[in-house]
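A single protein chain has been omitted; all remaining protein chains appear in their positions.
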Amino acid sequence: MRFVDEFRDAEKARMLSARIAALCEPGRRYKFMEVCGGHTHTIYKHGLEDYLPETVSLVHGPGCPVCVIPMGRVDDAIAIAEQPDVIMTTFGDMMRVPGGRGSFFDSNAAGADIRMVYSPLDSLKVARQNPDKRVVFMAIGMETTAPSTAMTVLRAAAEGLDNFSIFCNHVTIIPAIKAILDSPDMRLDGFIGPGHVSTVVGCRPYEYVSRDYGKPLVCAGFEPLDILQSVYQLMLQVHEGRCEVENQYSRVVPWNGNAKALRVISEVMELRPYFEWRGLGFISQSALQVREKYAVHDAERIFSVPGVRVADPKACQCGEVLKGVLRPWECKVFGTACTPETPIGTCMVSSEGACAAYYNFGRFTRERVKEATRS
Amino acid sequence: MCLGIPGEIVELMAGRDDFAMVSVAGVKRAVNIGLLEDEELKAGDWILIHVGFALSKIDEEEAAGAIRMLEGMGQAYTDELIALAQSDLSS
Partner (left out) sequence: MTTQDLGANIPTRSTQADWAEEAVTEAAKEHRHAGAEHLNREQQVLERIDRARARKARVKEPRITLSHGAGGKATHNLIDAVFLEAFRNPELEQMSDAASLQIGDARLAFTTDSYVVSPLFFPGGDIGELAVNGTVNDLAMAGARPLVISAGFILEEGFPTDDLRRVVASMAAAAKAAGVQIVTGDTKVVQRGKGDGCYINTAGIGVRERPIELNAANARPGDVVLVSGPIGDHGVTVMLARGELDIIADVESDTAPLHELTAALLDAAPNTRLLRDATRGGVATILNEVASASQVAVVVDEDAVPVRPEVRGASELLGIDPLYVACEGRMVAVVPAEEVDAALAALHADPLGAGAAVIGRVVADPPGLVLLKTGFGGTRIVDMLVGDPLPRIC
């Protein structure tokens, strides 16, 4: 597959790995955070950490938009789905996210009509085919996905499809990165910047990270070589005492972002004053809601939802894992009460969450696995 | 969720200026190209697909450049290794 296979070349990976190792100062440890679920997934899926020296570690930040949805919002979505004439449509990764009383999956088993879709446009199709039903799209994702949702709402408006609405849970990454940077226990050397979010917002919005917080940031692609290269670029910056925003994913990310995408987002949506991020607490200006102009397509205005906040169990340490303070296995309930089948907190909920990725892919010590897989 | 896949435009759909037929390893799907209306897309262009929408046009120059740089680094690295080995032998 073009533009994929070239960036999975093991030979080049070994070379990058050696160069990264060559930049390590003796006695120093390096910690870089990535804030994108897709990056977490790639790192574990391809066993990328095998290519990094012991002293360089990658921590996984709050980049999984599915994981950070609070349980209370899931309950609200289920309340909508359980209305008699509602068809709820959602991406697959939302199906098993547990709310205070259960997940979409459980709700479906109990009789609600909840369907998996690949695209919000599929949801629109369901609305066209079922004029007597109210079709709701569970809109999740960061700035990557918000433009697609917005375009879909605009289509619905143009077609007069009043039985279609969205339950908007889009979040924005910049305030979350800022919350991480502001937290007192943070000890990071730099960031692997979001890849696909950046195709929409460009690289400029991250400039405050290097300018005000003195941390380098490299926007990275999603193939294993992209991430390794980005780590190399970060190490080079640290080594040379530089601190800037770089775009490793330049084949896809335009420095200035996608103006049309930003336009449609702001036509259909506006920032909420605050929003709860599971594991991080309330962050201001960090999520989107539908504008008054498109009220007829806003599920929050159409349906009344419980709106009750469900607190995480005290034993849940997702907040610390999300900030890179704890590694997944250091959480007291990791692997026992909290597993991919029975996730307690956000980091285990989606396959892109740090704990799920670690449990599913990286669970064994590197030595033991290397020993077993040596050919 | 961040799932973005590179795909090749095989056909711009006649009469639908916001859709194109895109191929990913031989698998075809109609993709909404409305977010790229500022670009001039044509068959043979590569785009990044995300949940049924094209988010960005893949810059083949940049991609080739990225690969070239990696290869260049690789070559320089191999050269270093060879030089290192030779210097050992001579002393």
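A and B are the chain letters, set down in written order, and residue numbers restart from 1 in every chain.
Just so we're on the same page, a contact is a pair of C-beta atoms (placed from the backbone, for glycine too) under 8 Å apart; a residue touches a chain by one contact, two chains touch by 3 or more.
Bear in mind that the values here come from a model prediction, so they are computed numbers and not experimental data.
The absent chain, not drawn in this view, touches the displayed chains A, B throughout the complex. From the options A:I20, A:C67 or A:V117, the residue with contact to the unseen chain in the full assembly is A:V117.
Shown as candidates are A:M33, A:L48, A:I87 or A:V171; the residue that touches the absent chain is A:L48. Not every partner is drawn; the one left out touches chain B at residues 3, 5, 23-30, 49.
In the full complex, chain A touches the hidden chain at residues 1, 4, 8, 10, 13-14, 44-51, 71-72, 92, 95-96, 98-102, 105-106, 108-110, 117-118, 122, 179, 182-183, 224, 273-274, 279-284, 307-313, 315-316, 319, 329-330, 333-342, 344, 359-366, 368-373, 375.
The rule we apply is simple: only the chains that are shown with their structure count from here on.
Chain B has its Cα centroid 22 Å from the Cα centroid of chain A.
On the chain B side of its complex with chain A, the touching residues are 1-6, 8, 24-25, 32, 34-38, 46, 48, 50-53, 55-56, 58-60, 62-63, 65-67, 70-71, 73-74, 77-78. Across the complex, chain A meets chain B through its residues 1-4, 6-7, 9, 11-12, 15-16, 18-19, 36-39, 41, 63-66, 91, 93, 118-122, 140-141, 144-145, 147-148, 151, 194-197, 199-200, 222, 225, 229, 248, 250-254, 258-261, 264, 350, 352.
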